[in-house]
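A protein chain is absent from this complex, but the other protein chains hold their places.
Let's look at chain A:
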Amino acid sequence: MFCIRGCGRRVAASLTKQHLASVRFGGDSAAPWTPHFDVVVIGGGHAGTEAAAAAARCGSRTLLLTHRVDTIGQMSCNPSFGGIGKGHLMREVDALDGLCSRICDQSGIHYKVLNRRKGPAVWGLRAQIDRKLYKQNMQKEILNTPRLTIQEGAVEDLILTEPEPEHTGKYRVSGVVLADGSTIYAESVVLTTGTFLRGMIVIGLEMHPAGRLGDQPSIGLAQTLEKLGFVVGRLKTGTPPRIAKESVNFSILNKQTPDNPSIPFSFINQTVWIKPEDQLPCYLTHTNPRVDEIVLENLHLNCHVKETTRGPRYCPSIESKVLRFPNRVHQVWLEPEGMDSDLIYPQGLSVTLPAELQEKMITCIRGLENAKMVQPGYGVQYDYMDPRQISPSLETHLVQRLFFAGQINGTTGYEEAAAQGVIAGINASLRVRHKPPFVISRTEGYIGVLIDDLTTLGTNEPYRMFTSRAEFRLSLRPDNADSRLTFRGYKEAGCVSQQRYERASWMKSSLEEGISMLKSIEFLSTKWKTLIPESSISSGKSLPLRALDVLKYEEVDMELLARAVPEPLKKYTQCRELAERLKIEATRNKGSSAR
């Protein structure tokens, strides 16, 4: 299952060395010992793992190529998954049987649903994740996926052939060339290189090439793409310093506790792996004018901030916050990095000052007076491909069977990457089998909104999902992602397991049955008031009211309703998810309103 291949001795002609016209490789001319896969995925990050697993689920013999197997599933920035909009994406990835939601249900250390009071359409499932556990669980999952091979290697070049005449595109990709010169043939290639394309790490005035702290960037591949004629842009992002846990004075800070009970990310899980009382808290502190001073006094030592490259507006470094919104106090969340980790992630403190100034700045902050900085914050600048060069299936217009997913398309965030990964993996596999592409529309899911925005509007800052981007927000809820996508994924893409399909079918029929049951139960409002005295049903006028209408009242849930009418409603409260979804569906149900 797990194979790390040695160095091949063959040297392939490479685009970076020769004129393109002279490079002609055909699948048939491949030497018999040359490895050949249906789908080759380059990159083992959040897009790459989802793409590789999705392609394998769809039945393709898949190879995942990564610089280092031990960094597969690494969370290189924040120790959390989900949130508002992002949680929606995770639910959709899960509905297509993707990995990240299930892994998060096994690796979280602080589960919390945001926006609880703002309506079910904008609930944001979120969790602090144990980095180590996530990586372990993800590697276990990936290494045990049937039809999926993992190999270490740096891809330097693509092998190109004549395009298929029935499709658009100037070339067709038919394999990759590794740094050691060996070649691997593939029917489809998915590129998920994250920040590695000409990645540069910036701390203070120092810049050095790296995809991630301690990892080599991909320069050859970036040059190949540029030579092929892809329009390339440059983006930047950053990450905060890490602080030693035992050096923080938590006792004077405000504590946030997780939800009880925890709501799992995945549709197939009823619970998460850890009890609420065993979960870890987060703490809140704030910046102060002294932090502003340090930032402003040292702008000349900070070349990341001076660069004109676009960074995200919504996840700004502390420098941009101080510059754009001066004289304000900014929040800093102190988040645990893991169950047994001795590190704290100060969310909101992304910074690229020279390391010693970072430490100085940290110690100005309340609760961090004696804090020890274990690793400095840094900025990353990297190449991305203008996403208007890819189709909604994530295949490039220019090179047939070449797919892009993740930060290479100008997005930011684990969840955005995972969402694209699933779609790219599915489509890479469908393409090999000559099946029509699997495209999600804006009306069907946040994944559709994400890909449609990217492929039609492009982006000039790292793109992140928000619920406000979705026109059909009221229908694209986290609770109903399975009914929107699981059946399509099962029938059209073949990426959904039988078990999940059956679970979604059961949920669908239970919901339909439950709604019609609720419609069939009808009492006078006075009787409802006696049955459910907690409700605000007006007993002034005596009107017939269906159970479905009663459920629309904010304070009424299935639990209360089933207590009032145990037969036949009791059975619908046995599954927490079903009871909650019935309540949501009732509220959404048009017709005689409760108010």
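Here, contacts are C-beta pairs under 8 Å (C-beta built on N, C-alpha and C of every residue); 3 or more make two chains touch, one makes a residue touch a chain; residues count from 1.
The rule we apply is simple: contacts and distances are computed from a predicted model.
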item	value
Per UniProt record, name of the chain withheld from view ["6-phosphofructo-2-kinase/fructose-2,6-biphosphatase 1", "COMD9 protein", "tRNA modification GTPase GTPBP3, mitochondrial isoform X1" or "LYR motif containing 4"]	"tRNA modification GTPase GTPBP3, mitochondrial isoform X1"
Candidate in contact with the missing chain, chosen from A:L133, A:I184, A:M200 or A:I447	A:M200
Residue, one of A:T34, A:N115 or A:Q216, that touches the chain absent here	A:N115
Residue, one of A:K255, A:R433 or A:K491, that touches the chain absent here	A:K255
Residue among A:L284, A:M339, A:V374 or A:C575 touching the omitted chain	A:L284
Residues in chain A touching the chain absent from view	78, 83-85, 112, 114-122, 124, 126, 198, 200, 226, 231-234, 254-256, 284, 286, 309, 313-316, 321, 324-325, 327-331, 333, 347-348, 350, 383, 386, 388, 456-458, 460, 466-469, 471, 473-474, 554, 587, 595
